[in-house]
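For reference, the structure is listed below as structure tokens.
Note that this complex is displayed minus one protein chain, with the remaining chains in position.
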Amino acid sequence: MGQGLQNRIVILLPYLWLLILFLAPFGIVLKISFSDTAIAIPPYTPLWDWSDIRGFFAELDFENYTWLLEDDLYWKSYLSSLRIAAISTLITLLIGYPMAYAMAKAPKNIRPTLLMLIILPFWTSFLIRVYAWIGILKNEGYINIALEWLGIIDEPIMMLNTDFAVFVGIVYSYLPFMILPLYATLEKMDGSLIEAAKDLGCTEVSAFWKVTLPLSMPGIIAGCFLVFIPAIGEFVIPDLLGGSDTIMIGKVLWSEFFRNRDWPVASAVAVLLLLILIVPIVLFQHFQQRAEQN
Amino acid sequence: MQKLSPFNITALTLGFAFLYIPILLLVIFSFNESKLVTVWGGFSTKWYASLMQDKAFLNAAWTTFRIALVSATIATVLGTMAAMALVRLGKFRGRTLFSGMIYAPLVMPEVITGLSLLLLFVAMNVTRGFWTITLAHITFSMCYVSVVVSSRLHSFDVSLEEAAIDLGCNTIQAFFKVTLPIILPAVISAWLLSVTLSLDDLVIASFTSGPGATTLPMEIYSSVRLGVSPQINALSSLLVGLVGGGVILASIISRRQISKEQH
Partner (left out) sequence: MSHNVFAPWDDPNAVPLVEIRGLLKRFGDFVALDHIDLNVYPREFFALLGPSGCGKTTIMRMLAGFETPTAGTVKLEGQDLAEIPPYSRNVNMMFQSYALFPHISVADNIAFGLKQDKRPKDEIAARVEEMLSLVQLGKFAHRKPHQLSGGQRQRVALARALAKKPPLLLLDEPLGALDKKLRQETQFELMDIQEKLGLTFMIVTHDQEEAMTVASRIAVMNEGKIVQVATPNTIYEHPNSVYVAGFLGEVNLIAGKAHRLDDHHTELHWAEGEPPLRIDHPLEGTDGVDATLALRPEKVSISHEEPQAGLCRVQGTINDIAYTGNLSIYFVKLSNGVIIKAQEANSRRLEHRNYTWEDTVWLSWRPTAGSLLLQ
């Protein structure tokens, strides 16, 4: 029947597109991560033919992975990515929560405007927003000029090309991702719950700790994952704002690929990065599903 | 209406200052006479003029806009189809994999998406350039489109489609005469989102481009690596003004439409 054909096209077209341009490429990454480096174009020697599955298992080449394990640069960059992402997420939460809370408490008629002001920077170029901080943080930047003019410092403080700058960049870029889910949970919270808590003897502050905060947990969890997950694989921020000793895995992958032209090692780095990401992504899904069920 | 407490006002003021001062400084100093970006040397629009004469930037801008328009349009069609498949067609074989592939690109680090697409293009022996970047952008944009459109479809009353069928439409006619006109605002905002994502992308474009196809973010990135320059400030201000103005305009229009519909 014509109906069935239409439905099949609606499913198959995007399905095939994603199979070819999203899933298949990962197969290739996996394949190349088991290949040898070569000085050629493309700069790797294929280990096996697609047809020869047995040959693949016989000669599986873990060289790139043992290399990753032995060279502590990679270990350190994975750990440092997790550390930087975790610290930035915490700072984003500490800045984002009061803002989301204040927005949820704001008069109803100005809430849409506040929400748009949060989302607006997200629509402007990410690269430009990161770039804007270079002018602020560098030695001859606005902050140092202002501090020197006020007579607080004599020597400029080194801020650009440090981990601090990376934290600032991540917090700045991902703040909307934290505020939006927080605002969503705080806004729909029943105001009479706080009144009930006060009626039962809570002060303003203890009502916040005992009622508001626990009830906004789903928003906190969602916001933290939305910041933490993309921050791990971030490249632009550590590259433009971080120093030579700020190593993050996205940056390592980029330089393996573009500077060292070592495609197999870059692929192996990508595979391991994916494996690391699976844990928070699965956890996130788990929390989301639980939140939906409640 | 309750008033905001001083604590809440402080939180909002500091928060929005943090969000907007960097952009504001960027725009102000794009009108700086001095070559030193951070020292004010008087008002001037000379950096905008020099930008307009920079062939490399103009070329990159043209390439970027073409890629954005083509990829956003195709991504909107594919993403809307994917959303219809996920929300309307119920269970079909491979649905779990399908929805997984829709959501995965949203959390995938760009370096991985870019690397894997490049390796695919190399393996298939495709000449890299305009079309490879466009294909890459369609792939991740369609996932965003699908998420935006399916959330609209979830709140869409299915009986509207059934009513159209009951009155003599087949499913395709029902989609174009009833469903699409009603979800159009969501489809348009998904398209705008795709355009923005494409205009903004540095990492994936860097992996999938070839000689002769340089996008604006790539051009900005390579000059930013050499340090701040007033010309980049001018370019950034133009982009911020363009996108910010567009978003504000769109939200004013949609708000006016809503208030018109409520009368």
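For clarity, chains are labelled A and B in written order, and residue numbers in each chain start from 1.
FYI, a residue touches a chain if its C-beta (ideal position, glycine included) is under 8 Å from a C-beta of that chain, and two chains touch if they have at least 3 such contacts.
As the structure is a computational prediction, the values presented were derived from the model and not from experiment.
Asks: Indicate each shown chain that the hidden chain touches within the full complex.
Replies: Output: missing chain touches B.
Asks: Sort through B:Leu69, B:Val87 or B:Ile165 and give me the one touching the missing partner chain.
Replies: B:Ile165
Asks: List the chain B residues touching the unshown chain?
Replies: Interface residues of chain B facing the absent chain: 157, 159-160, 162-170, 173, 178, 181-182, 261-263.
Going forward, only the chains that are shown with their structure count from here on.
Asks: I'd like the Å distance between the centres of chain A and chain B, where a centre is the mean of that chain's Cα atoms.
Replies: 18
Asks: Which residues, counting only chain B, touch chain A once they are in their complex?
Replies: 1-2, 4-5, 7-9, 11-12, 15-16, 18-20, 22-23, 25-26, 29, 36-39, 78-79, 81-82, 84-85, 89, 92, 94, 98, 101-102, 104-105, 107-112, 115-117, 119-120, 122-123, 135-136, 138-139, 142, 146, 170-172, 196, 199-200, 202-203, 206-207, 217, 220-221, 224-225, 227-228, 232-233, 236, 239-240, 243-244, 247-248, 251, 255
Asks: Name, in rising order, each residue of chain A that touches chain B in their complex.
Replies: 2-3, 6-7, 10-11, 13-15, 17-19, 21-26, 28-29, 32, 42, 95, 98-99, 101-103, 105-109, 112, 114, 116-121, 123-129, 131-136, 138, 140-142, 145, 172, 175, 229-230, 232-236, 240, 250, 253-254, 257-258, 263, 266-267, 270, 273-274, 277, 281
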